[in-house]
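So, subunit A:
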Amino acid sequence: MAAIFFYLFAGLTLGSAALVVANRNTVNGALCLLLSLVGLAGLFVLLDAYLLAFVLLLVYAGAVVALFLFIIMLLDTQPAARKPFKPLTLAAAGLGGALLVMGVLSFLTRARLALAGPAETAVPSLKAYAERLFTTYLLPVQVVGFLLLGAMLGVVVLSKKLDSAEKAR
Partner candidate 1 sequence: MPYVVERTPLTFAERTYLPQILGGLKTTWKHLFSPKVTLEYPEERPTIPPGYRGVPTLVKDPNGREKCVSCQLCEFVCPPKAIRITPGAIPADAPTANVEKAPQAFDIDMLRCIYCGLCQEVCPEEAIFLQNQYSLSGYSRGDLVNHKDRLYELGGTLPDLHFKWDKKRAAEQAGRAQH
Partner candidate 2 sequence: MVEFWTSLPLFVQMLIKGLAVIGVIFPIAGASSMAERKVAAWIQNRPGPNRAIPFWFRWVPVIGPFLQRLGIFHLMSDGLKMLFKEDPLPGHVNKVYFILAPIVAVTLAFTTVAVVPFGAYLNRGGQVVPLMLANVDVGILAVFAVASLGVYALILAGWSANSKYPFLGSIRASAQLISYELSLTISVLPVFLWINIPGGDGTLSLARVVEFQSRAGFWGGLWFVFLMPVSALVFLVALFAETNRLPFDMAEGEPDLVGGFHTEYGAFKWALFFVAEYSHMLVGSAVFTLLFLGGWNPLPWISLAQFAGWLGLEGSPILVGTISIVIFLGKVLGVIFLFMWVRWTVPRFRYDQIMKLGWSGLLPLVIGNLIVYALAIALIQK
């Protein structure tokens, strides 16, 4: 039973993730991303990680993709004609891809995965999550938080009409 659901959700996640990239229509792409996230949440539920599943739904599916769709609708983008890649784009894509491959490879070779059957650990409780988040992984959380803050400030600066720009007009 669980195996069937696993393959179902895994197929959903991967298939719709592929469709996100392949789709020319941006709204379809965003909705495929949503479907992919729902499949991922399903996988978490199969692992009894309800908290992760619902946080994923709440934050990514409920807010982030909704914002994506919101922006797509506001911009009303037409399916663009395929442009030739710029060298810089190609370089960035190559670098990103290489990083991803390296990450996966290092995970596969260096991580100690319990491949022999399900682990005998109990389902981590809410409290355990919270403790990890505020002790062991406090630094990454803070770093990500600052990254987001920086991005937000950047958006504020970019979108805010400054006085000098007003006067120049």
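Here is how the candidates were picked: all candidates are chains of the complex that A comes from, given by their letters.
Everything below uses one rule, namely that a contact is a pair of C-beta atoms (placed from the backbone, for glycine too) under 8 Å apart; a residue touches a chain by one contact, two chains touch by 3 or more; residues count from 1.
As the structure is a computational prediction, the values presented were derived from the model and not from experiment.
Chemist: Since the rest of 1 or 2 are in the complex but keep clear of subunit A, which one touches it?
Modeler: 2
Chemist: Spell out the residues on subunit A that touch candidate 2 in their complex, using ranges where they run on.
Modeler: Subunit A residues touching candidate 2: 27, 31, 34, 50-51, 53-55, 57-58, 61-63, 66-67, 69-70, 73-74, 125-127, 130.
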